[in-house]
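Taking it in order: structure first as structure tokens, then the write-up.
Left out: one protein chain. Kept in place: all the others.
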Amino acid sequence: MTDLYRKEIEIKKEQFQDLVSDLNSPLNRTGSSFKIWIGFLLLLIGIAGFMYVRQLQQGLGTTDMRDIASWGLYIADFVFLIAVSLVGSLITAILKLSNVKWATPLTRISEIIAVAALIAALLIIVVDMGRPDRLWHIFVHGRLQSPIVWDILVVNTYLVISILLLYIPLIPDLALLRKTMGHKPKWQQKMYKILSLGWQGTEEQFRIMNLSLTALMVIIIPVALSIHTVTSWLFASTLRPGWDSTIFGPYFVSGAFMVGAATVIVTMYVIITNYNFKAYITDKHFDLMGKLLVLTSLVYLYFNLNEFMVPAYKMKSGESAHILGLLVGEYSLLFWSVQILGMILPILLLIIKPFRKPKPLMIISVVVVIGAFLKRFLIVTPTLLHPFLPVQNYPESYHHYNPTFSEIMITVGSFAGIMLIISLFIKLFPIIPVYETAHEKGFPNEIINNS
Amino acid sequence: MARLNTIVAILIFACSLGAFSQTTAWEVSADQATKKNPLEILPKNLALGRNIFKRTCVSCHGEKADGKGLIQSTNLIDEKFQKQTDGVVFYKIITGRDKMPPFGAMLKEDEIWSVINYLRVLVDPSAIPPPKNVKLELTTGEEIKSITAIVLSADSAKLPLNEVDVHFYVKREFGLMRIGEMSNYTGADGKVKVVFPEKIVGDSEGNVTLVVKIENNFLYNDIETTAVKKWGTPLLSHEDEFNRRALWGARDKSPVWLLLLANGIIAIVWAVIVYVIYNLFRIKKAGRIFIK
Partner (left out) sequence: MEDQDYSPKSRRRFLRKFGSLGLGTLAVSTGLTESCTNPTKDLESGKKITLLNSKNELVEVDSAYISNLNKDLAPNHNSESRKGLPGKKFVLVVDLAKCKNARKCMDKCQAVHQLRPDQHHLNVLLMKDSEHTAPYYMPKHCQHCDNPPCVKVCPVDATFKRSDGIVLIDNERCIGCRFCIAACPYSARSFNWVEPKDAEKYKDVAYDIEKNVPQKKGTVTKCTFSADCLRDGKLPYCVSACPNGVYYFGNEYEDAVTNGTSGETVSLSELLAQNSAYRLMEDLGTAPSVYYLPPKDRTLIPEIEDTHS
């Protein structure tokens, strides 16, 4: 009996070793295509950096923003990135607290997307500032009455919680890496050693870890809702037609869940096509994420209906110029493309099961992500171009806003930065949680600890 | 063909109308041009003319009527202007042209004639005698708040002067606010009284500065006397309203509810974060115990 038991353990151990080497495989394979990819991203970031230095020297005049359209692509990008970051809380906290088991392999993907998007969001908002050299004024002269200060507080809090939520479940995996990554460079080994906090997998350590995770998961939900709600208040706290709306908070949050789910799907697809994770991120995961995307899109559709139908029905002066501009005017092509291609069509298609297969789902998700970005642009710009009073005595160009090359490249650079952070993370840490996957597959803790 | 002709005719008419409206000439009929000025050149009329001129004409035609006001306009003291008859000038003032508004609706006929007289005197001051100095004294009535100006001749005889136009003002932030009428003439005793209006705001204690002037008068030189009286309503400043806690207040004036709410949320959330970070140390410590 003991022999049999021992043999079973041996088999389990071997199976666990296979699992570890599977999940750690991206850390050990670095092909030239990856280097080209990183080089490409660095090039984009470099161009963005160059454009930013130019912007610093010449002022925000290098953008097409002017006194009428005083916010533009940068703010749209900021709102978009904040929206994307919300997925971290959706997958890790909301699904996990609801005991949704299938989402486990996706938690780390969503969490690193959240962290990367937040870092990019914080950078892009500094890029948008006329005087980034005076950033410290916010800490010295900060006014609690300003939604910007709320946003800064809440975004940074969310970033800290997200980093903790990314890091704490990583500790057992880091302990494994400490043992298995002996062939890696010194600094990397040292990093694993320090970050694993001397993890031994004791009962006490697990208890403290689970306690901390539960606390974080509970607290991140209101914080996550508030980052996007407060971001929506940057607009809703003004009197402008198109922004002066009471449903902006939930409208933004629901949109964020939609774009977040889509972003995770795209990332999942990129990961399974590049690394051999088909056994861990299966078609079932895509199918379920597809359903989640439909659900979030339906909620978003509902809020869109409210946001545009209600003012369009009343056609209050002030609102009407803005609404007509979107529905039938200057921005109608973009508006309807975004609404139909980026929201309604995906819902209709994803109800059908074959469209929830990885490839079609990924394509639809890419469209959703692009649509979501353009939607943020539509929220920011048309409103500014339709102020209460007529726009007169300005050059003709002030009546329109067309982002300049510099603005576009800096925005592209922010996306490149996110992809760079995620790519490097995949090369340094297991993107699918090793411990949690093993735990859910029924490997006992002693095997995990002693391998 | 007939229709074409009509269209052409209308077009020509429209064009000529367009051209006409751009360089409108003042076509003054002989009837208008020979219209007689009913007012004599008298100091009293001139004073009225000057007042009107200062109020309505100076901004464009300038203090000296030389056309150098805030915008460039017609010079009213050169020969070209002055050789026009009173009737022509009268007609032009009434009808206006381009930037010159039609004053017919704004001014009374007598007022316009007096302005014309004033313009004539501007180029030919010899028409009136040189102005004299006067003495201006004030007395105030307290029961009914009133101010009386006494105008006396400046010489030792101190004779009361009749029919002198006296102007009464209250001093305000950026200028003098008129009380009483546009013109207040002294009686045979050299006195003229003006009742102080109600609801005039003074300083924080209700003090008002009264300014009494003889000005723009062709018979007498300018003179001004002031008096401070506690006749006004005390100035009520609402500065407190701008120093209270409000959403638009400075950072040290945030509303209390906001302070409590925001700081409360920050405290709760960060307490959890600090607790979790503290747990990280506990995890590390727990591992060390295990090794031992």
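Chains: A and B, in written order; residue numbering restarts at 1 for each.
The rule is simple: a contact is a pair of C-beta atoms (placed from the backbone, for glycine too) under 8 Å apart; a residue touches a chain by one contact, two chains touch by 3 or more.
The structure displayed is predicted, hence computed values, not measured ones.
Interface note for the absent chain: among A:51, A:191, A:219 or A:234, the touching residue is A:234. Of the candidate positions B:27, B:79 or B:239, contact with the unshown chain belongs to B:239. In the complete complex, the hidden chain is touched by one of B:60, B:77 or B:107, namely B:60.
When you scan A:107, A:145 or A:365 for touch with the missing chain, the hit is A:145. Along subunit A, the points of touch with the absent chain fall at residues 58-61, 63, 65-68, 70-71, 128-132, 134-135, 137-138, 141-143, 145-149, 152, 234-235, 237-240, 321, 384, 386-395, 398-399. Summarising the interface, subunit B meets the missing chain with residues 54-55, 58-60, 63, 69-71, 96, 99, 101-102, 105, 169, 172-178, 199-201, 203-204, 235-239, 241-243, 247-248, 250-251.
We adopt the following convention: only the chains that are shown with their structure count from here on.
Rounded to a whole number, the gap between the C-alpha centres of subunit A and subunit B is 61 angstrom. Partner subunit A is touched in their complex by these residues of subunit B: 247-251, 254-255, 258-259, 262, 266, 269-270, 272-273, 275-277, 279-280, 282-284, 286-291. On the subunit A side of its complex with subunit B, the touching residues are 141-145, 150, 153, 157, 160-161, 164, 168, 171, 197-200, 202, 204-205, 208-209, 211-212, 215-216, 219, 223.
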